[in-house]
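Following this message is one structure expressed as C-alpha coordinates.
Heads up, one of the protein chains got dropped from this complex, but the rest are sitting where they should.
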Amino acid sequence: MRVAVVMLGAKSVLIYRSDVFIGVIGLALRVVLVYLVWRALYDTETSVSGVSLNDAVGYAILGAIFNVTFQPWHFSSLMSRVYDGNVVFDLIRPVGLLTLSLGQQLGATLAGFPRALIGIAVGLTIQAVPPPAGVVTTLAFVVSSLLGMAVALLCNLLVSLTAFWTTEIYGAIMVYHMAAAFCSGALIPLWFMPDALGAVLRYLPFSAQVFTPLSIYFDPSPGPHTLAAIGVQVAWVVLLAYLSRLVWKRALRRVVINGG
Amino acid sequence: MLQRAAWKASFAYRGNTANMIIGVAAVQGVQLLFIGVLLDRFGAIAGWSTPEIALLYGMRLTAHGVCTTCFGQHAAVSIMLREGYYDRFLLRPVNPFVQVLTARFNLGTLGDLGLGLTILIVAAQVAPVRWTPVSVLFLTAAMIGGGLVEAGVQIALSGLSFRLPMLSAKASVNTMLTDFGTYPMPVFGRAGAYALTFVLPLAFVAYLPCTVLLGRTGELFVPVWLAYGAPLAGPALLYAGYRFFAYQSRHYVSTGN
Partner (left out) sequence: MIIAENLVKEFSRPARSTGPFGGIRSLFTTRRVVTRAVDGVSLTVEAGEMVGYIGPNGAGKSTTIKMLTGVLVPTSGRIEVNGLVPWRHRQANARTIGAVFGQRTQLWQDLPLRDSFELIAKLYGMERPHYRSRLARFTELLDLGSFIDTPVRSLSLGQRMRGDLVAAMLYEPPLLYLDEPTVGLDVVAKARIRDFISFLNAETGTTVLLTTHDIADVERLCHRVVVIDGGSVVYDGDLEALRQRHLPYRELTVTVQLPFPEWDVPGIQLVDTAVHDGQATISVRYDPLRISTPEAISRITAQLSVVDLTVQEPDLEQVIHQIYTAR
(Lines give C-alpha, C1' and ligand atoms only; values in the text may rest on other atoms or scores of the structure.)
Protein backbone atom coordinates (compact mmCIF):
# COMPACT_ATOMS: atom_id res chain seq x y z
CA MET A 1 0.00 0.00 0.00
CA ARG A 2 2.75 2.42 0.94
CA VAL A 3 4.81 1.18 -1.94
CA ALA A 4 1.95 2.21 -4.21
CA VAL A 5 2.12 5.77 -2.89
CA VAL A 6 5.86 5.89 -3.50
CA MET A 7 5.42 4.53 -7.02
CA LEU A 8 2.82 7.16 -7.73
CA GLY A 9 5.15 9.90 -6.51
CA ALA A 10 7.88 8.63 -8.82
CA LYS A 11 5.48 8.33 -11.74
CA SER A 12 4.26 11.91 -11.35
CA VAL A 13 7.82 13.02 -11.99
CA LEU A 14 8.75 10.56 -14.71
CA ILE A 15 5.61 11.20 -16.74
CA TYR A 16 7.04 14.56 -17.85
CA ARG A 17 9.57 12.95 -20.10
CA SER A 18 10.89 16.12 -21.69
CA ASP A 19 11.50 17.51 -18.23
CA VAL A 20 13.37 14.40 -17.16
CA PHE A 21 15.45 14.45 -20.32
CA ILE A 22 16.35 18.12 -19.99
CA GLY A 23 17.08 17.52 -16.32
CA VAL A 24 19.63 14.84 -17.18
CA ILE A 25 21.35 17.03 -19.76
CA GLY A 26 21.28 19.97 -17.37
CA LEU A 27 22.91 17.95 -14.63
CA ALA A 28 25.58 16.52 -16.94
CA LEU A 29 26.39 20.06 -18.08
CA ARG A 30 26.51 21.26 -14.52
CA VAL A 31 28.93 18.48 -13.60
CA VAL A 32 31.27 19.58 -16.38
CA LEU A 33 31.00 23.28 -15.53
CA VAL A 34 31.55 22.71 -11.81
CA TYR A 35 34.58 20.63 -12.71
CA LEU A 36 36.03 23.42 -14.86
CA VAL A 37 35.35 26.15 -12.30
CA TRP A 38 37.04 24.33 -9.45
CA ARG A 39 40.05 23.40 -11.53
CA ALA A 40 40.42 27.04 -12.51
CA LEU A 41 40.04 28.09 -8.87
CA TYR A 42 42.90 25.88 -7.80
CA ASP A 43 44.94 27.04 -10.77
CA THR A 44 48.46 26.00 -9.80
CA GLU A 45 47.79 25.29 -6.13
CA THR A 46 47.76 21.66 -5.03
CA SER A 47 46.09 22.08 -1.68
CA VAL A 48 43.89 24.78 -0.21
CA SER A 49 42.76 24.62 3.43
CA GLY A 50 44.22 21.12 3.51
CA VAL A 51 41.95 19.94 0.69
CA SER A 52 43.52 18.59 -2.47
CA LEU A 53 42.34 19.69 -5.91
CA ASN A 54 41.00 16.22 -6.70
CA ASP A 55 38.94 16.04 -3.53
CA ALA A 56 37.59 19.57 -3.96
CA VAL A 57 36.53 18.94 -7.55
CA GLY A 58 35.01 15.56 -6.70
CA TYR A 59 33.20 17.05 -3.73
CA ALA A 60 31.80 19.95 -5.74
CA ILE A 61 30.43 17.58 -8.37
CA LEU A 62 28.84 15.18 -5.90
CA GLY A 63 27.51 18.19 -3.99
CA ALA A 64 25.78 19.52 -7.10
CA ILE A 65 24.29 16.09 -7.78
CA PHE A 66 23.08 15.65 -4.19
CA ASN A 67 21.56 19.11 -4.22
CA VAL A 68 19.41 18.61 -7.32
CA THR A 69 18.38 15.19 -6.07
CA PHE A 70 17.49 16.08 -2.48
CA GLN A 71 16.14 19.56 -3.05
CA PRO A 72 13.91 19.56 -6.14
CA TRP A 73 12.11 22.84 -6.78
CA HIS A 74 8.69 21.30 -6.30
CA PHE A 75 9.51 19.26 -3.28
CA SER A 76 5.99 18.47 -2.20
CA SER A 77 2.54 18.52 -3.72
CA LEU A 78 1.15 19.13 -0.23
CA MET A 79 1.32 22.91 -0.53
CA SER A 80 -0.67 23.08 -3.74
CA ARG A 81 -3.19 20.61 -2.36
CA VAL A 82 -3.68 22.87 0.63
CA TYR A 83 -4.11 25.92 -1.63
CA ASP A 84 -6.74 24.39 -3.86
CA GLY A 85 -8.48 22.57 -1.03
CA ASN A 86 -7.98 19.09 -2.45
CA VAL A 87 -6.24 18.25 0.81
CA VAL A 88 -9.73 17.52 2.12
CA PHE A 89 -9.45 14.13 0.43
CA ASP A 90 -6.22 13.39 2.28
CA LEU A 91 -8.17 13.77 5.49
CA ILE A 92 -10.69 11.09 4.54
CA ARG A 93 -8.25 8.39 3.53
CA PRO A 94 -7.62 5.29 5.57
CA VAL A 95 -3.94 6.33 5.55
CA GLY A 96 -2.49 9.33 7.37
CA LEU A 97 -1.59 12.54 5.58
CA LEU A 98 2.05 12.38 6.68
CA THR A 99 2.38 8.88 5.24
CA LEU A 100 0.81 9.98 1.97
CA SER A 101 2.93 13.11 1.66
CA LEU A 102 6.20 11.47 2.64
CA GLY A 103 5.50 8.54 0.34
CA GLN A 104 4.95 10.82 -2.62
CA GLN A 105 8.01 12.91 -1.78
CA LEU A 106 10.10 9.76 -1.46
CA GLY A 107 8.84 8.56 -4.83
CA ALA A 108 9.65 11.87 -6.48
CA THR A 109 13.14 11.81 -4.96
CA LEU A 110 13.75 8.21 -6.02
CA ALA A 111 12.70 9.20 -9.54
CA GLY A 112 15.73 11.51 -9.52
CA PHE A 113 18.11 8.64 -8.69
CA PRO A 114 18.77 7.55 -12.28
CA ARG A 115 19.70 11.13 -13.11
CA ALA A 116 21.99 11.29 -10.08
CA LEU A 117 23.64 8.00 -11.05
CA ILE A 118 24.20 9.30 -14.59
CA GLY A 119 25.77 12.42 -13.08
CA ILE A 120 28.07 10.33 -10.87
CA ALA A 121 28.95 8.13 -13.85
CA VAL A 122 29.88 11.21 -15.89
CA GLY A 123 32.01 12.44 -13.00
CA LEU A 124 33.79 9.09 -12.64
CA THR A 125 34.33 8.79 -16.39
CA ILE A 126 36.00 12.17 -16.81
CA GLN A 127 37.95 11.25 -13.67
CA ALA A 128 36.65 14.32 -11.90
CA VAL A 129 35.26 12.21 -9.06
CA PRO A 130 37.81 9.87 -7.51
CA PRO A 131 36.49 6.33 -6.97
CA PRO A 132 35.54 5.54 -3.36
CA ALA A 133 38.43 4.50 -1.14
CA GLY A 134 37.21 1.01 -0.20
CA VAL A 135 34.32 -1.24 0.71
CA VAL A 136 33.87 0.23 4.18
CA THR A 137 33.87 3.77 2.84
CA THR A 138 31.43 2.87 0.08
CA LEU A 139 29.09 1.17 2.51
CA ALA A 140 29.23 4.02 5.01
CA PHE A 141 28.70 6.51 2.18
CA VAL A 142 25.62 4.72 0.90
CA VAL A 143 24.09 4.43 4.38
CA SER A 144 24.91 8.04 5.16
CA SER A 145 23.49 9.22 1.80
CA LEU A 146 20.21 7.46 2.46
CA LEU A 147 20.07 9.00 5.92
CA GLY A 148 20.87 12.35 4.32
CA MET A 149 17.94 11.84 2.01
CA ALA A 150 15.70 11.05 4.99
CA VAL A 151 16.79 14.26 6.69
CA ALA A 152 16.12 16.23 3.48
CA LEU A 153 12.67 14.67 3.03
CA LEU A 154 11.70 15.46 6.61
CA CYS A 155 12.97 19.04 6.40
CA ASN A 156 11.01 19.54 3.19
CA LEU A 157 7.92 18.02 4.77
CA LEU A 158 8.18 20.40 7.72
CA VAL A 159 8.45 23.37 5.37
CA SER A 160 5.47 22.26 3.31
CA LEU A 161 3.39 21.83 6.46
CA THR A 162 3.59 25.59 7.00
CA ALA A 163 1.08 25.87 4.15
CA PHE A 164 -1.57 25.10 6.76
CA TRP A 165 -0.83 28.41 8.46
CA THR A 166 -0.06 30.80 5.67
CA THR A 167 -0.20 30.99 1.92
CA GLU A 168 2.40 33.73 1.78
CA ILE A 169 5.35 31.41 1.83
CA TYR A 170 6.85 32.07 -1.59
CA GLY A 171 9.72 34.09 -0.14
CA ALA A 172 10.20 31.69 2.74
CA ILE A 173 10.45 28.77 0.32
CA MET A 174 13.13 30.57 -1.68
CA VAL A 175 15.05 31.34 1.48
CA TYR A 176 14.73 27.72 2.52
CA HIS A 177 15.92 26.46 -0.85
CA MET A 178 18.95 28.68 -0.89
CA ALA A 179 19.71 28.02 2.76
CA ALA A 180 19.48 24.30 2.15
CA ALA A 181 21.85 24.56 -0.82
CA PHE A 182 24.40 26.66 1.01
CA CYS A 183 24.17 25.35 4.57
CA SER A 184 24.15 21.71 3.56
CA GLY A 185 27.58 22.17 2.08
CA ALA A 186 26.33 21.27 -1.39
CA LEU A 187 27.82 24.39 -2.99
CA ILE A 188 31.01 24.69 -0.99
CA PRO A 189 32.33 22.09 1.45
CA LEU A 190 32.15 23.29 5.04
CA TRP A 191 35.94 22.84 5.12
CA PHE A 192 36.34 26.05 3.12
CA MET A 193 33.97 28.12 5.22
CA PRO A 194 35.33 30.58 7.75
CA ASP A 195 35.73 28.64 10.99
CA ALA A 196 32.90 30.25 12.92
CA LEU A 197 30.42 29.84 10.05
CA GLY A 198 31.48 26.25 9.46
CA ALA A 199 31.07 25.45 13.13
CA VAL A 200 27.54 26.85 13.23
CA LEU A 201 26.52 25.01 10.07
CA ARG A 202 27.65 21.71 11.50
CA TYR A 203 24.96 22.05 14.16
CA LEU A 204 22.14 22.53 11.65
CA PRO A 205 20.24 19.63 10.08
CA PHE A 206 21.28 20.80 6.61
CA SER A 207 24.83 19.57 6.96
CA ALA A 208 23.42 16.10 7.73
CA GLN A 209 21.84 16.10 4.27
CA VAL A 210 24.90 16.49 2.07
CA PHE A 211 28.06 17.37 3.96
CA THR A 212 28.04 14.28 6.19
CA PRO A 213 27.82 11.66 3.39
CA LEU A 214 30.31 13.55 1.23
CA SER A 215 32.87 13.98 3.97
CA ILE A 216 32.59 10.24 4.60
CA TYR A 217 33.27 9.66 0.90
CA PHE A 218 36.43 11.74 0.96
CA ASP A 219 37.63 10.52 4.33
CA PRO A 220 40.80 8.48 3.74
CA SER A 221 40.55 6.63 7.07
CA PRO A 222 37.03 5.79 8.24
CA GLY A 223 36.75 4.92 11.91
CA PRO A 224 34.63 5.50 15.00
CA HIS A 225 34.11 9.12 13.95
CA THR A 226 32.33 7.82 10.83
CA LEU A 227 29.90 5.90 12.99
CA ALA A 228 29.45 8.95 15.17
CA ALA A 229 28.61 11.07 12.13
CA ILE A 230 26.04 8.50 11.03
CA GLY A 231 24.69 8.43 14.57
CA VAL A 232 24.13 12.18 14.42
CA GLN A 233 22.18 11.71 11.19
CA VAL A 234 20.00 9.06 12.82
CA ALA A 235 19.39 11.44 15.69
CA TRP A 236 18.31 14.14 13.21
CA VAL A 237 15.93 11.74 11.49
CA VAL A 238 14.32 10.79 14.79
CA LEU A 239 14.08 14.37 15.96
CA LEU A 240 12.69 15.70 12.68
CA ALA A 241 10.19 12.85 12.41
CA TYR A 242 8.97 13.64 15.91
CA LEU A 243 8.78 17.33 15.08
CA SER A 244 6.78 16.63 11.92
CA ARG A 245 4.25 14.63 13.89
CA LEU A 246 3.96 17.43 16.39
CA VAL A 247 3.50 20.10 13.72
CA TRP A 248 1.01 17.96 11.84
CA LYS A 249 -1.02 17.43 15.01
CA ARG A 250 -1.25 21.18 15.44
CA ALA A 251 -2.06 21.69 11.77
CA LEU A 252 -4.78 19.07 11.98
CA ARG A 253 -6.29 20.73 15.01
CA ARG A 254 -6.36 23.98 13.11
CA VAL A 255 -8.06 22.38 10.15
CA VAL A 256 -10.67 20.41 12.06
CA ILE A 257 -11.56 23.23 14.40
CA ASN A 258 -11.42 26.16 12.06
CA GLY A 259 -11.53 24.74 8.59
CA GLY A 260 -8.10 26.34 8.13
CA MET B 1 -7.63 26.43 4.20
CA LEU B 2 -10.72 25.14 2.51
CA GLN B 3 -11.66 28.66 1.55
CA ARG B 4 -8.38 29.26 -0.15
CA ALA B 5 -9.48 27.83 -3.45
CA ALA B 6 -10.44 31.27 -4.69
CA TRP B 7 -7.03 32.46 -3.72
CA LYS B 8 -5.34 29.96 -5.91
CA ALA B 9 -7.77 30.71 -8.68
CA SER B 10 -6.86 34.38 -8.50
CA PHE B 11 -3.53 33.42 -10.02
CA ALA B 12 -1.03 30.71 -9.62
CA TYR B 13 2.04 32.89 -9.59
CA ARG B 14 0.94 35.47 -7.08
CA GLY B 15 3.27 36.40 -4.30
CA ASN B 16 3.36 39.78 -2.72
CA THR B 17 6.13 42.26 -3.08
CA ALA B 18 7.76 41.74 0.27
CA ASN B 19 7.79 38.03 -0.33
CA MET B 20 9.33 38.38 -3.75
CA ILE B 21 12.01 40.68 -2.43
CA ILE B 22 12.85 38.22 0.33
CA GLY B 23 13.09 35.46 -2.26
CA VAL B 24 15.31 37.51 -4.53
CA ALA B 25 17.51 38.51 -1.63
CA ALA B 26 17.86 34.85 -0.64
CA VAL B 27 18.94 33.73 -4.09
CA GLN B 28 21.38 36.56 -4.60
CA GLY B 29 22.52 36.56 -0.99
CA VAL B 30 23.58 32.94 -1.20
CA GLN B 31 25.30 33.62 -4.50
CA LEU B 32 27.19 36.49 -2.85
CA LEU B 33 28.09 34.32 0.12
CA PHE B 34 29.31 31.63 -2.25
CA ILE B 35 31.54 33.98 -4.22
CA GLY B 36 32.64 35.61 -0.99
CA VAL B 37 33.77 32.35 0.55
CA LEU B 38 35.57 31.38 -2.65
CA LEU B 39 37.42 34.69 -2.90
CA ASP B 40 38.20 34.48 0.82
CA ARG B 41 39.89 31.11 0.26
CA PHE B 42 41.36 31.51 -3.18
CA GLY B 43 42.08 35.24 -3.42
CA ALA B 44 41.39 35.45 -7.14
CA ILE B 45 39.41 33.59 -9.78
CA ALA B 46 41.25 32.97 -13.04
CA GLY B 47 43.43 35.96 -12.30
CA TRP B 48 40.51 38.27 -11.60
CA SER B 49 40.77 40.05 -8.28
CA THR B 50 37.92 40.54 -5.84
CA PRO B 51 36.97 44.05 -7.07
CA GLU B 52 36.99 42.84 -10.66
CA ILE B 53 34.77 39.88 -9.82
CA ALA B 54 32.53 42.26 -7.87
CA LEU B 55 32.11 44.45 -10.96
CA LEU B 56 31.32 41.39 -13.10
CA TYR B 57 28.82 40.23 -10.48
CA GLY B 58 27.19 43.65 -10.25
CA MET B 59 26.88 43.84 -14.02
CA ARG B 60 25.34 40.40 -14.29
CA LEU B 61 22.84 41.05 -11.52
CA THR B 62 21.87 44.43 -12.96
CA ALA B 63 21.32 42.88 -16.38
CA HIS B 64 19.27 40.16 -14.71
CA GLY B 65 17.28 42.88 -12.98
CA VAL B 66 16.62 44.59 -16.31
CA CYS B 67 15.40 41.26 -17.65
CA THR B 68 13.08 40.44 -14.75
CA THR B 69 11.60 43.94 -14.40
CA CYS B 70 10.83 44.28 -18.09
CA PHE B 71 10.20 40.69 -19.11
CA GLY B 72 9.78 38.83 -15.82
CA GLN B 73 6.26 37.71 -16.54
CA HIS B 74 7.29 35.35 -19.31
CA ALA B 75 8.28 33.01 -16.49
CA ALA B 76 4.62 32.43 -15.80
CA VAL B 77 3.84 31.20 -19.31
CA SER B 78 4.23 27.53 -18.52
CA ILE B 79 1.93 27.91 -15.51
CA MET B 80 -0.55 29.92 -17.57
CA LEU B 81 -0.55 27.18 -20.16
CA ARG B 82 -0.94 24.38 -17.67
CA GLU B 83 -3.77 26.04 -15.80
CA GLY B 84 -5.50 27.25 -18.93
CA TYR B 85 -5.13 31.01 -18.38
CA TYR B 86 -3.62 31.52 -21.78
CA ASP B 87 -7.01 31.07 -23.44
CA ARG B 88 -8.26 34.45 -22.41
CA PHE B 89 -5.25 36.17 -23.95
CA LEU B 90 -6.15 34.69 -27.29
CA LEU B 91 -9.64 36.14 -27.04
CA ARG B 92 -8.44 39.72 -26.86
CA PRO B 93 -7.41 41.86 -29.80
CA VAL B 94 -3.89 42.42 -28.49
CA ASN B 95 -0.75 40.44 -29.20
CA PRO B 96 -0.82 37.61 -26.64
CA PHE B 97 2.89 38.02 -26.01
CA VAL B 98 2.37 41.60 -24.90
CA GLN B 99 -0.45 40.42 -22.68
CA VAL B 100 1.76 37.81 -21.08
CA LEU B 101 4.33 40.45 -20.24
CA THR B 102 1.81 42.86 -18.86
CA ALA B 103 -0.44 40.35 -17.09
CA ARG B 104 0.80 41.57 -13.78
CA PHE B 105 3.74 43.71 -12.85
CA ASN B 106 5.54 42.31 -9.90
CA LEU B 107 7.21 45.00 -7.84
CA GLY B 108 9.36 42.30 -6.29
CA THR B 109 11.41 42.09 -9.44
CA LEU B 110 12.72 45.55 -8.62
CA GLY B 111 14.65 43.77 -5.87
CA ASP B 112 16.97 42.25 -8.46
CA LEU B 113 17.55 45.56 -10.12
CA GLY B 114 18.04 47.45 -6.87
CA LEU B 115 20.48 44.93 -5.47
CA GLY B 116 22.32 44.75 -8.79
CA LEU B 117 22.69 48.52 -9.05
CA THR B 118 23.86 48.77 -5.44
CA ILE B 119 26.57 46.20 -5.96
CA LEU B 120 27.47 47.72 -9.30
CA ILE B 121 27.91 51.19 -7.80
CA VAL B 122 30.02 49.88 -4.93
CA ALA B 123 32.12 47.73 -7.26
CA ALA B 124 32.58 50.64 -9.70
CA GLN B 125 34.37 52.57 -6.93
CA VAL B 126 36.87 49.82 -6.18
CA ALA B 127 37.36 48.22 -9.57
CA PRO B 128 40.35 49.36 -11.61
CA VAL B 129 38.32 51.24 -14.20
CA ARG B 130 38.81 54.84 -15.33
CA TRP B 131 35.26 56.08 -15.58
CA THR B 132 34.64 58.48 -18.43
CA PRO B 133 31.34 59.53 -19.98
CA VAL B 134 32.01 57.06 -22.76
CA SER B 135 32.66 54.12 -20.46
CA VAL B 136 29.60 54.93 -18.35
CA LEU B 137 27.52 55.08 -21.52
CA PHE B 138 28.99 51.74 -22.61
CA LEU B 139 28.19 50.23 -19.22
CA THR B 140 24.59 51.42 -19.43
CA ALA B 141 24.16 50.07 -22.93
CA ALA B 142 25.77 46.81 -21.88
CA MET B 143 23.39 46.41 -18.93
CA ILE B 144 20.33 46.97 -21.09
CA GLY B 145 21.76 44.72 -23.79
CA GLY B 146 22.59 42.05 -21.22
CA GLY B 147 19.05 42.15 -19.88
CA LEU B 148 17.69 41.72 -23.38
CA VAL B 149 20.01 38.77 -24.04
CA GLU B 150 18.71 36.99 -20.97
CA ALA B 151 15.14 37.89 -21.86
CA GLY B 152 15.62 36.52 -25.38
CA VAL B 153 16.84 33.18 -24.04
CA GLN B 154 14.09 32.94 -21.44
CA ILE B 155 11.37 33.87 -23.90
CA ALA B 156 12.59 31.28 -26.38
CA LEU B 157 12.44 28.68 -23.61
CA SER B 158 8.96 29.82 -22.65
CA GLY B 159 8.03 29.28 -26.27
CA LEU B 160 9.12 25.68 -25.94
CA SER B 161 6.58 25.15 -23.21
CA PHE B 162 3.84 25.36 -25.82
CA ARG B 163 5.01 21.98 -27.01
CA LEU B 164 6.57 20.36 -23.97
CA PRO B 165 5.23 20.51 -20.47
CA MET B 166 8.21 22.16 -18.83
CA LEU B 167 8.26 22.39 -15.11
CA SER B 168 11.89 22.40 -14.13
CA ALA B 169 13.83 22.89 -17.34
CA LYS B 170 13.48 26.64 -17.31
CA ALA B 171 14.34 26.79 -13.65
CA SER B 172 17.50 24.83 -14.35
CA VAL B 173 18.58 27.20 -17.13
CA ASN B 174 17.79 30.05 -14.78
CA THR B 175 20.01 28.72 -12.03
CA MET B 176 22.65 27.97 -14.64
CA LEU B 177 22.67 31.66 -15.57
CA THR B 178 22.81 32.64 -11.92
CA ASP B 179 25.41 30.11 -10.88
CA PHE B 180 27.86 30.38 -13.75
CA GLY B 181 27.32 33.91 -15.02
CA THR B 182 29.67 35.36 -12.46
CA TYR B 183 32.88 33.72 -13.57
CA PRO B 184 35.32 35.03 -16.12
CA MET B 185 34.80 32.79 -19.16
CA PRO B 186 38.38 31.46 -19.33
CA VAL B 187 37.48 29.48 -16.21
CA PHE B 188 35.50 27.13 -18.41
CA GLY B 189 38.32 26.36 -20.78
CA ARG B 190 38.21 27.02 -24.49
CA ALA B 191 35.35 24.68 -25.35
CA GLY B 192 33.30 25.75 -22.35
CA ALA B 193 33.82 29.43 -23.10
CA TYR B 194 32.75 28.97 -26.73
CA ALA B 195 29.68 27.03 -25.60
CA LEU B 196 28.72 29.74 -23.12
CA THR B 197 29.17 32.39 -25.79
CA PHE B 198 27.53 30.89 -28.84
CA VAL B 199 25.25 28.10 -27.56
CA LEU B 200 23.98 29.68 -24.37
CA PRO B 201 24.91 33.35 -24.91
CA LEU B 202 25.90 33.86 -21.29
CA ALA B 203 29.11 35.73 -22.12
CA PHE B 204 27.15 38.55 -23.73
CA VAL B 205 25.23 39.27 -20.53
CA ALA B 206 28.15 40.64 -18.54
CA TYR B 207 31.49 39.03 -19.21
CA LEU B 208 32.29 40.45 -22.66
CA PRO B 209 31.46 44.09 -21.87
CA CYS B 210 33.21 43.72 -18.52
CA THR B 211 36.49 42.81 -20.23
CA VAL B 212 36.21 46.01 -22.23
CA LEU B 213 35.74 48.11 -19.08
CA LEU B 214 38.54 46.37 -17.19
CA GLY B 215 40.92 46.49 -20.17
CA ARG B 216 41.11 42.71 -20.13
CA THR B 217 40.26 42.16 -23.76
CA GLY B 218 43.68 40.58 -24.10
CA GLU B 219 42.39 37.35 -22.53
CA LEU B 220 39.51 37.08 -25.01
CA PHE B 221 39.05 33.94 -27.03
CA VAL B 222 36.85 35.75 -29.55
CA PRO B 223 37.54 38.78 -31.79
CA VAL B 224 37.68 41.98 -29.75
CA TRP B 225 34.93 43.69 -31.78
CA LEU B 226 32.51 41.09 -30.37
CA ALA B 227 33.18 42.45 -26.89
CA TYR B 228 32.73 46.04 -27.97
CA GLY B 229 29.60 45.14 -29.87
CA ALA B 230 28.15 43.00 -27.06
CA PRO B 231 25.37 45.50 -26.18
CA LEU B 232 23.99 45.09 -29.70
CA ALA B 233 23.53 41.36 -29.19
CA GLY B 234 20.64 42.16 -26.80
CA PRO B 235 18.06 43.49 -29.26
CA ALA B 236 19.03 40.85 -31.83
CA LEU B 237 18.61 37.96 -29.40
CA LEU B 238 15.42 39.38 -27.96
CA TYR B 239 13.93 39.58 -31.44
CA ALA B 240 15.05 36.03 -32.22
CA GLY B 241 13.57 34.80 -28.94
CA TYR B 242 10.30 36.55 -29.64
CA ARG B 243 10.07 35.11 -33.17
CA PHE B 244 10.68 31.66 -31.75
CA PHE B 245 8.00 32.20 -29.09
CA ALA B 246 5.51 33.41 -31.68
CA TYR B 247 6.28 30.47 -33.93
CA GLN B 248 5.92 27.96 -31.12
CA SER B 249 2.69 29.49 -29.90
CA ARG B 250 0.97 28.10 -32.98
CA HIS B 251 1.29 24.73 -31.30
CA TYR B 252 -0.89 25.85 -28.46
CA VAL B 253 -3.42 23.28 -27.33
CA SER B 254 -5.79 24.45 -24.67
CA THR B 255 -6.30 22.23 -21.64
CA GLY B 256 -9.50 20.27 -21.21
CA ASN B 257 -11.27 22.24 -18.54
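Each chain carries a letter (A and B) given by its place in the written order, and its residues are counted from 1.
Throughout what follows, a contact is a pair of C-beta atoms (placed from the backbone, for glycine too) under 8 Å apart; a residue touches a chain by one contact, two chains touch by 3 or more.
Computed from a predicted model, the values in this text were never measured in an experiment.
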Touching the left-out chain: which of A:89, A:113 or A:242? A:89
Considering the entire assembly, which residues of chain A contact the chain that has been omitted? 1, 4-5, 8, 11-12, 15-16, 84-86, 88-89, 91-96, 255-259
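Keep in mind that, in the parts below, only the chains that are shown with their structure count from here on.
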With touch defined as at the start, can you tell me which chain B residues reach chain A in the complex? 1-5, 7-8, 14-16, 18-24, 26-27, 29-30, 33-34, 37-38, 40-42, 45-46, 164-169, 171-173, 176, 179-180, 183, 186-189, 192
Touching chain B in the complex: which residues of chain A? 16, 18-19, 22-23, 26, 29-30, 32-33, 36-37, 40-43, 45, 48-49, 72-74, 80, 82-85, 87-88, 164, 167-175, 177-179, 181-182, 187-188, 192-194, 255, 259-260
